[in-house]
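Have a look at the structure that comes next, please.
Note that this complex is displayed minus one protein chain, with the remaining chains in position.
The first chain written gets the first letter, and so on, giving A and B; residue counts start at 1 in each chain.
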Amino acid sequence: MRISPKITERIAKLFLWSAAIFTIGALIFVIGFVLAGGLTHISWSFLTEPILDMGREGGILPAIVGTIFMVFVAVGIAAPLGVASAIYLAEYTREGKVTQAIRFGINCLAGVPSIIFGLFGFILFVVMLGFGWSILSGGLSLAAMILPTIIRTAEEALRAVPASYRDVAASLGATRWQVVTKSVLPYALPGILTGVILGIGRSIEETAVVIFTAGSAVQMPTSIFDSARTMAVHFYILAREGISNDMAYATAAVLICTILIINVSAYTMMHRLTKGRRS
Amino acid sequence: MSKWLSMFLCVFASLMVMFVAQGCKRNSNAMITLAGSTAFQPFAEKLAEKYMETNKDVRINVQGGGSAVGVQSALSGAANIGMADLLKLPPDASALTSTTVAKDGIAIVVHPGNPIRELTSSQAHDVFAGKIVDWKELGGADAPIHVISREEGSGTRRSFDTLVLGGEKLTPNALFQNSNGTIREAVANDGQAIGYVSIGLVNDKVKAVSLNGVAPSNENVKKGVYPLSRPVFFLTKGEPTAGTKKFIDYVLSEDSQKLLEKEGLIAAK
Partner (left out) sequence: MDKFISRLLFLAACSSTAILALIALFIFKEGVPIMAKTGLGHFIFGREWFPLSGQFGIYAFIIGSLWVTFGALIFGVPLGVSCAIFLAEFAPRKWVGILKPAIELLAGIPSVVYGFLGVMWLAPLIRNHLGGPGLSILAASIVLAIMILPTIVSVSIDAIQAVPKNYKEGSLALGATTWQSTWRVILPAAKSGILAGVILGMGRAVGETMAVIMISGNATTIPHSPLDSVRTLTANIAIEMGYAIGDHREALFATGVVLFFFIMILNTVALRFARRKF
């Protein structure tokens, strides 16, 4: 029984619309849940005061600062390393046993639970390398965790650039590296950015890894070797130990706004960089 | 636009450099690190906050991670003081000196809408061991009991096992949450649930039941008429440094103990 393509099209559209509505609905529900619980408690003093009285009073400035620096360390390490790995896998080798093994390793790393990264980071960075509970230990552990996401998305983005771009550059006498940086990378940038943004999101919301490696000190961090609390950790502690639900959700609301700002800035910067290059 | 971008990046880069450089020349003015029990961590932070108000040259760092991390950190030297709320210390902690700094009472809680308001010891034992499985056996609604417990190893769980179950195993159908706050949340949202949390954490979202007619309150624990409680230890390795000892004495001082009691714990003595 042949179903007319027009009918399949209609059924498909119905299904796809529902999927999209459900996804967006979930998004609105989750974000709404947090903002509803937290927005009313945000004020200028909340954003600028230190953490006081177990977190029931004062603000979350140390946590905001801690979050921002932790994310920068994590992404600052993972992004270059990840993109370099992706360039190697996509541009410098032929598909073979070695690349398959490396890619398998990357996929498996993506499945390692956060608590294992936390314990691993604790033993390696906090104890063995002597960094102690610090933003550095936290950033390094987070970098290891978001590396697979960045590598896989970057690799796919690089592969998606048509072969003709490389051929043209090569035929003009460019070295492999020149081909990559001038003809391929600029067009793969949007895809690479997706991976980086997913990585940023993951770093900001991760709790287990951060608690075990960066600790959860309430004081304002003044150096990369200081222990610090991120907003996610602050929320976790407040909610888990039942200290203050109001402050917890207010923290979560600020956290969502922070991601929003970071993501929007990243996308805007990228749009400007790739202006006029869109194929 | 790219002029703004490069300016922004330059400023940020220099901030990062300063940030890192600051760390390199960090002076080791007295710093005390505590690590361990996540349940006691907020209280330790509060005490540290007050201590640092009058002792401005000391910096106290409080970390969590759980009692096991507390024991490990004290042993490895990563922390000056390990915080642990186990009922009994593990064998490798025998090298450490332990000081009881507080006690924490445990209350059995049910949903506020549950008509049951008290249990006898044997009823509590049978419910958690899985012998009584329906609320109607206790005079309540006709619905199965959802037992929610803490995970194996936690101090609260160990105390509960010893004092309520008396060595018998917890029902295999029990659900588990791994913190006070989440047990409270789970019980608050399930009319058929029964669980246990710190007395200090009982609020109007859950109802604490009396045990053998005795209400679960810190006063009753102190009087000795309410049996469920567990100790909180500070663990130190060898001789504590002068600064560490001063802080431990501060925590044991009357003012600090009063503060802990105000926050819902029980004084060590």
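For this structure, a couple of remarks:
Everything below uses one rule, namely that contacts are C-beta pairs under 8 Å (C-beta built on N, C-alpha and C of every residue); 3 or more make two chains touch, one makes a residue touch a chain.
Because the structure is predicted, anything quoted here is derived from the model rather than measured.
Taking the full assembly into account, the omitted chain touches A, B.
Among the residues B:69, B:201 or B:235, only B:69 touches the chain that is left out of the figure. If you put the hidden chain back, the residue from B:30, B:116, B:186 or B:259 that touches it is B:186.
Think of the hidden chain as still there; on subunit A it touches residues 5-6, 8-9, 12-13, 15-17, 19-20, 22-24, 26-27, 30-31, 33-34, 81, 84-85, 87-89, 92, 101-102, 104-117, 119-120, 123-124, 144, 147-149, 151-153, 155-157, 159-160, 162, 175-177, 190-191, 194-195, 197-198, 200-202, 204-205, 207-208, 232, 235-236, 239-240, 252, 255-256, 259-260, 263-264, 267. Listed by residue number, the positions of subunit B touching the unshown chain are 38, 65-69, 71, 86, 90-92, 146, 151-155, 169, 172-178, 182, 185-186, 189-190.
The working rule: only the chains that are shown with their structure count from here on.
Centre to centre, using the average C-alpha position, subunit A and subunit B are separated by 32 Å. Within the complex formed with subunit A, the subunit B residues making contact are 1-2, 5, 16, 19-20, 22-24, 26, 33, 35, 38-39, 41-43, 45-46, 49, 59, 61-65, 69, 76, 78, 179-182, 184, 197, 201, 203, 263.
Those residues of subunit A whose C-beta lies close enough to touch subunit B in the complex are 52-55, 69, 72, 122, 126-127, 132-133, 136, 211-212, 215-219, 222-227, 237, 239-243, 269, 272.
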